[in-house]
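Every protein chain but one is kept in place in this view of the complex.
Residue numbering begins at 1 within each chain, and the chains themselves are lettered A, B and C in the order written.
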Amino acid sequence: MDSATMFETRSIEERIREIRLVVFDFDGVFTDNMVYVFEDGREAVRCFRGDGIGLQRLEQRGIATLIISTETNPVVSARSRKLGIRCLQGCKDKRAALETSVQEMGLSLTQVAFVGNDINDLPCLMCVMLPIVVQDAHPDVIPHALYQTKVRGGQGAVREICDLFERVLAPPQRE
Amino acid sequence: MDSATMFETRSIEERIREIRLVVFDFDGVFTDNMVYVFEDGREAVRCFRGDGIGLQRLEQRGIATLIISTETNPVVSARSRKLGIRCLQGCKDKRAALETSVQEMGLSLTQVAFVGNDINDLPCLMCVMLPIVVQDAHPDVIPHALYQTKVRGGQGAVREICDLFERVLAPPQRE
Amino acid sequence: MDSATMFETRSIEERIREIRLVVFDFDGVFTDNMVYVFEDGREAVRCFRGDGIGLQRLEQRGIATLIISTETNPVVSARSRKLGIRCLQGCKDKRAALETSVQEMGLSLTQVAFVGNDINDLPCLMCVMLPIVVQDAHPDVIPHALYQTKVRGGQGAVREICDLFERVLAPPQRE
Partner (left out) sequence: MDSATMFETRSIEERIREIRLVVFDFDGVFTDNMVYVFEDGREAVRCFRGDGIGLQRLEQRGIATLIISTETNPVVSARSRKLGIRCLQGCKDKRAALETSVQEMGLSLTQVAFVGNDINDLPCLMCVMLPIVVQDAHPDVIPHALYQTKVRGGQGAVREICDLFERVLAPPQRE
């Protein structure tokens, strides 16, 4: 049973107010799902500078963040270090990694949002309170999300999610 | 005589069911046909992360894959190593390389799909059962293909082809 | 009170004629707000070659230029060195850095244009004579600008601003 069905009466806004942890897939979420391949086999990825400001503001509201990645890749370590986000790599079973982390933090899956883009994110998307996908997610994944970002992965998707939380948690005041 | 004419009564779905080997050109198929050039002459290319999942599923169905490239380039070796695909480089005559490989594998050209993007792929496209081109293939090549991917080379074209095979070979069940 | 309100009766053209200094944010203005992340944590950015010609012509008219950046990053130093622009980095408080620079140059904020793209540019945008944002600036910032470039950051935005100044200061003659 999907989270979408499990808690179906709750609006996205209500769900956001419950969230204590936002978990992100890396490739396709922090990046455009592209990889730059060099002659010696080393890789590089392209990320969005504006994600940093959004993540800082999320943290200031006491919402934890975490990256869970299937592969072990130095570029993921490099980017998460720069952003100051905790990062779990080499997770063949992403859902197991997610559940362990949530438990260790003393949280429940009803307090978690997960952001993904491809079919290997399905188990995680289907067990959390707020499943989110990026604009250019794989078509098989989109139906399992409750929110699809307006911008593409790596082009401000993470920032858009942070801004959405910001808007719900602290609606702008009329001056 | 084109493959399109040779087997003209067969649908794409029927052809896919015959295929035992998918052969890919590299530049413009796994990449956006761009090359990053550095001061020391070294090069890099940009590939789509999602291709990996698709190729794995193709392999699980017992369909072999192969990259045939005109040039010899370390970035092609690097990417094919990462994807776990066999790779033939420095093939001035791509069609000869294709025919030799097919023969060595004990297959016939009627069991082969070829994916290309430019005029040097024409001889290969014209001799296989299922000639495929990417969305942004050279205009002179497109008429010789039976399937043109909806997305551009390097932006999910390989994955789209894998997903197409998946859909034909194992249509989704109604739940 | 915004600069837009402060000097509201003046047109953009009138404001441009007052400007002696154009101050630029770096990321998102000289770049597309993306960062290329390598395995060893080093970074790269993508800039527009055509910015150089525009900045040269601005300088030839006696208009000074300056980059103010929050972060300290070798890529900013590298690019500003190549363009021959002075550059202040590690400015946690961009507005303080701006005001100090303006004072040191014997200018007033009414002679300054500021080009930004994100919410950390707001204090600077709100205190200068001519606040400018790029096409793809964060939505919260756009209302505070008097000019929004037609092209995106890193894709000719700096050049467009230089060309705008050129057109206002030396309108093309009929031949």
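General observations
As a working rule, a residue touches a chain if its C-beta (ideal position, glycine included) is under 8 Å from a C-beta of that chain, and two chains touch if they have at least 3 such contacts.
Worth saying up front: this structure is predicted, and the values here are computed from it rather than measured.
Under the touch definition stated at the start, the shown chains contacted by the missing one in the entire complex are B, C. The hidden chain makes contact, of the residues B:N120, B:Q135 or B:Q148, with B:N120. Contact with the chain that does not appear here is found for just one residue of B:I12, B:V37, B:A96 or B:A170, B:V37. For chain B, the residues touching the chain absent from view are 27-28, 31, 33-41, 44, 118-120, 138. Seen across the whole complex, the unshown chain contacts chain C at 36, 42-50, 53, 73-75, 78-79, 81-82, 154-155.
The rule we apply is simple: only the chains that are shown with their structure count from here on.
The touch graph of these protein chains is an open line. The rotation relating chain B to chain C, fitted on Cα atoms, comes to 180°, given as a multiple of 5. Counting every residue number used by either copy at the chain A-chain C contact, under half are found in both chains. One simple way to say how far apart two chains are is to compare their mean CA positions; for chain A and chain C this gives 32 Å.
We define each chain's centre as the mean of its Cα atoms; on that basis chain B and chain C are separated by 46 Å.
Multi-chain contact residues of chain A, defined as those touching 2 or more other chains: 36, 44.
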